[in-house]
Each structure stands twice: as C-alpha cells, then as structure tokens.
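One structure below.
Of the protein chains in this complex, all but one are displayed in their positions.
Think of it as A and B in the order they're written, each chain with its own count starting at 1.
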Amino acid sequence: MIAPFVIIAILVGFTVLLCTYRAVFGPGTLNRIVAANVIGTKAIVLLILAGYIIERPHFIDIGLMYAVLSFIGTIIMSKYLERGDLCSR
Amino acid sequence: MLTIDIITPDPLLTLINILATIVMSMGAFFMVVGSVGLLKFPDFYTRLHATGKCDTMGQILIIVGCMIYQGFDFITVKLFFVSAFYLFAGPAATHALMKAAYFTGLKVWKKGDPKM
Partner (left out) sequence: MTEAMGKTGNGKAFSILLTFIIAFSLWLLFSYWNKYLVGHYDLFRLARGIIVAVIIALTMHQLLIPAGGQKRLVKLRRWCLYALWELWQIVLAAVDVAMRVLGLRPLDPRIIEFETTLRSDLALTTFGDSITLTPGTITINIEPERGKYVVHAIAQEPADALTVDQTMQKKVGYVFMEE
C-alpha cells in the first residue's frame, strides 16, 4: 500500500510547480502572498504523505506546528499591508 | 516440523485500503483544480475564491483518507486536529487577505474587461 501514497504525493508536488508561476509573475504583492500561503498548505500535506511512505509517521507534529506558524504569518502580512504599521498607537 | 502457510487476503483490510485510496484521490483532484483556478482566473478576488474553498477541501479530504487508512490509533487524533485547525484557519486567512486588498483600492473585475 505504498504505491497510492507515492502517486498522490507526485500530484501534489506538481501543483506546487503550478503555484510557483503565480508567485514569480503575479502582478502586485498580494498575488504573491496568496501563492506563498497555498504552497505552505501543500507542504504540510507532503509532510504527512512522506511520513507514510517511509513508514515512520512522526512528521505530523512538525506539520501541526508549521500550520500554526504559516497561518500567523499570513495574518501579519495582510495586517501590515492594510494599515502600513503593525501596532499603531 | 513442516508448516504450510496459506496466505488469504483479509477482506476487511482490502476494503479499508480501497476506501482510503478513493477519498485521497478525490482530495488530490480538488487540489489540482484549485491550483489550475489560481492560474486561470482573471482577477485577484476570484483567485481567492478558488484557493480559499477548493484548496481547504482538498487538504481535508487527503487527511481524512489517511485517517481511514490508519484505523483507531493515537495518530488518528493528531491528524484530526491538523484538519480541524485548517477548517477554522483557511477561511480566516482568506478573509484577512480580501480585506487588505479592498482597503488598499484594488480594482474589481467586471464581465467584459480585459484580464488583469
């Protein structure tokens, strides 16, 4: 039962290449932030699938931490772009 | 002592494997469609529609497929927490990005405009 995991991991890795086009050529900063957020989401899925392929599923803890950090990074970037300042007094 | 082992496939195990493969391939289909929408749509706001809904759904389906494959174990609980976190965090990040775009004055694409 290793072959289906490998095929799905290759498909998800192919979509990362598709998103890289939008990260390089997107007109403006906001398109690039969206592409970075999507690539972060796919990285977590790849971590979990890689844990199943090599039969040591200990990468899930790293994936959980990275999901929280990536979400906070997106919120901070959008807040800075909207107001020009992170914590205005 | 000579023992002859006849290996018979356990039908329940094969059924669980097939169900997990079907759910994971549906999740991979939604992820590919979400990324193609990110390239194809003509405006920033519509691209957020494509990634905020399709991408979240595809990821949740792949993780649910891994949970079905694992059975009842403690790893299932950790996988459930990862997918539940994305159920709450995906729409919140989409809304934050859209609010930032609206208040810095990004133009909205109407039907009939050239692609931006």
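Everything below uses one rule, namely that a contact is a pair of C-beta atoms (placed from the backbone, for glycine too) under 8 Å apart; a residue touches a chain by one contact, two chains touch by 3 or more.
Predicted model, so just to flag it, every value in this text is computed and none were measured.
Taking the complete complex into account, the chain left out of view touches B. Residues 30, 33-34, 36-37, 40-43, 45-46, 48-50, 52-54, 56-58, 73-75, 77-78, 87, 91-92, 94-95, 98-99, 102, 108-111 are the ones on chain B that touch the missing chain.
FYI, only the chains that are shown with their structure count from here on.
With centres defined as mean CA coordinates, chain B is found 12 Å away from chain A.
Across the complex, chain A is touched by residues 17, 21, 24-25, 27-28, 31-32, 34-36, 38-39, 44, 47-48, 51, 55-56, 59, 62-63, 66, 69, 75, 78-79, 81-82, 85-86, 89-90, 92-93, 96-97, 99-101, 103-104, 106, 116 of chain B.
Across the complex, chain A meets chain B through its residues 1, 4, 8, 11-12, 14-15, 18-19, 21-22, 27-28, 30-31, 33-35, 37-38, 41-42, 44-45, 48-49, 52, 57, 60-61, 63-64, 67-68, 71, 74-75, 78-79, 81-82.
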